[in-house]
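All protein chains of the complex are present and in place, except for one that has been dropped.
Then we have chain A:
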Amino acid sequence: QRFRFCGDLDCPDWVLAEISTLAKISSVKLKLICAQVLRDLLGEAIEYDKILKLTSDAKLESGDVKATIAVLGFILSSAAKHNVDSESLSSELQQLGLPKAEHASGLCRCYEEKQNPLQDRLRACSLRLSQLGSVRWRVDYTLSSSELQEVNEPVVHLTFNVRDREREKTTAVPVTLSANKLRVLLA
């Protein structure tokens, strides 16, 4: 069976297996855990102690807690990745066996609130080789040189600041152009 939130593919087996673990947690606590998982997906720090406290009632072992976080992370990020609206997500989760009344609708409400920020964050995380940070320029006027006494030519100095996202380094690439070359560049 194909699910939209899995990208029109079958749902992975481990997700199916963990849906029953999700059903063990009460819906109110599930919404709070979702909020924490969303914080992690949006790049803020996750508060693992709070999640441990919330799951302590359902008597989940530590492996189950990690599995819960993993499956919620998968569902939310996958739904954002394939641009699934919260109604379809809710009906698909119910097909997988998540009880409707509170669990599925609670989860989808959390998703709906944060769908746009989540998609923006995923867009920013997409593979990008390098990025232009800023450009600085300066125009000089050469009066004369050792080769020719009267030069009278303008010259442009450009510095491209290229940002490498992973190594968090900015490299400066200086370029000097004559007026004609600059015109060709801008054309």
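The rule is simple: contacts are C-beta pairs under 8 Å (C-beta built on N, C-alpha and C of every residue); 3 or more make two chains touch, one makes a residue touch a chain; residues count from 1.
To be clear about the criterion, contacts and distances are computed from a predicted model.
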Identity of the absent chain, which is to be given by its UniProt protein name, from "Large ribosomal subunit protein eL14", "COMD2 protein", "Integrator complex subunit 9" or "ATPK synthase": "COMD2 protein"
Candidates A:9, A:45, A:101 or A:129 - the one touching the absent chain: A:129
Residue numbers in chain A that touch the chain omitted from display: 126-129, 166
